[in-house]
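Left out: one protein chain. Kept in place: all the others.
Should a chain be cited, it is by its letter among A, B, C, D and E, assigned in written order, with residues numbered from 1 in that chain.
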Amino acid sequence: MLNSMSRWVGKQVRLKLNAWRVVEGVLQGYDSYLNLLLVEAMEVKNEGNQRINIGTCFVRGNNISVIETLDSTKI
Amino acid sequence: MLNSMSRWVGKQVRLKLNAWRVVEGVLQGYDSYLNLLLVEAMEVKNEGNQRINIGTCFVRGNNISVIETLDSTKI
Amino acid sequence: MLNSMSRWVGKQVRLKLNAWRVVEGVLQGYDSYLNLLLVEAMEVKNEGNQRINIGTCFVRGNNISVIETLDSTKI
Amino acid sequence: MLNSMSRWVGKQVRLKLNAWRVVEGVLQGYDSYLNLLLVEAMEVKNEGNQRINIGTCFVRGNNISVIETLDSTKI
Amino acid sequence: MLNSMSRWVGKQVRLKLNAWRVVEGVLQGYDSYLNLLLVEAMEVKNEGNQRINIGTCFVRGNNISVIETLDSTKI
Partner (left out) sequence: MLNSMSRWVGKQVRLKLNAWRVVEGVLQGYDSYLNLLLVEAMEVKNEGNQRINIGTCFVRGNNISVIETLDSTKI
């Protein structure tokens, strides 16, 4: 199943973390624990009305609930 | 026990995540960590009165509490 | 220790999940991560005054805090 | 370090779980994930003023924060 | 990295657990999962104004956020 994720590398993704916090960015890489490396990452608050720049960041897999792609890429 | 899950692939499932958030969708795949791949996924809020389209998404196993099938499929 | 769990298969159990949510059902199976498969499962709310039918479901081990048996089975 | 735990088998322990819920009971067994089997278990609420009988139960290791012994056993 | 921890054995440490609860004590031992064994442990509440004796206890690694040393030991 994880290899499906490879098609999302280089694409814009939206992550729902613990307490449903939202981080968006371009997926640069991932490992077998679903730890993700994002570039051009943003924290998205208040239903999208507020966007805080993060830049390059690691996001720890076990605190991610949902990973969505913002591209129309099919898996 | 995990192979029981194979009978739910292609079927509609409902996930209760941390803080009892609810996501429904068609189960496309899963791995040994119970990470799930859903298509036609929806976030379900306010006891089902509000449904937010997600589309294709990964749901991280360790933040899932309960996985129910919305089909009458027996295991 | 896990093999003690085998005596509870087929019996009624009560699970306390994260945030002390309560799910009861008949234990159908389990794996080495204490992921459980329940049938005839119910979510129990308001100190037992409200019971919501779930049916067959997987309950993810790492979000379970306490597993009790509602039978008088000794381990 | 885990073998220090063996001296607490058969003794009264107090567990602080997620959200600092308190469960006390006699430690019957444990495994390498610090999943515990308790007998004569009680949920302790309101600073000890309320005690709810659980009986025999499994307590999942990853939702335990602190394990104390109520005996004066030294490790 | 974990072997840096060995220099803190026998020293006073402060642990920030889930929900930022604070436990202080002398580090007696640890394992590869960063499960810790403390002696002379105290729960510290209200910014240090309230200290509750715990004594000897295990602290489960995955519910620890931060481990600080209260000695000036350098790593």
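Everything below uses one rule, namely that a residue touches a chain if its C-beta (ideal position, glycine included) is under 8 Å from a C-beta of that chain, and two chains touch if they have at least 3 such contacts.
Please read all numbers here as calculations on a predicted model, not as lab measurements.
S.K.: In the full assembly, spell out which visible chains the left-out chain is touching.
M.R.: Even though it is not drawn, that chain still touches A, E.
S.K.: Which parts of chain E are in contact with the chain that was left out?
M.R.: Looking at chain E, the ones touching the missing chain are residues 1-2, 4-5, 18-20, 34, 61-69, 73-75.
S.K.: Could I get the residues of chain A that touch the absent chain, sorted low to high?
M.R.: Contact residues on chain A toward the absent chain are 17-19, 21, 23, 28-31, 35, 37, 39, 54-60, 62-63.
Just so it is clear, only the chains that are shown with their structure count from here on.
S.K.: Compare the two sides of the chain C and chain D interface and say whether they are made mostly of the same residue numbers, over half shared, or of different ones.
M.R.: different
S.K.: What whole-Å value do you get for the distance between chain B and chain E if each is reduced to the mean of its CA atoms?
M.R.: Here the centre of chain E sits 38 Å away from the centre of chain B.
S.K.: Take the average of all CA coordinates in chain D, do the same for chain E, and state the distance between these two points in whole angstrom.
M.R.: Result: the chain centres lie 19 Å from each other.
S.K.: Suppose each chain is reduced to the average of its Cα coordinates; what separation in Å results between chain B and chain D?
M.R.: Chain centroid spacing, chain B to chain D, equals 33 Å.
S.K.: Where in chain A do residues touch at least two different other chains?
M.R.: In chain A, no residue touches two or more other chains.
S.K.: Going by the touch rule stated at the top, which chains touch which?
M.R.: A-B, B-C, C-D, D-E
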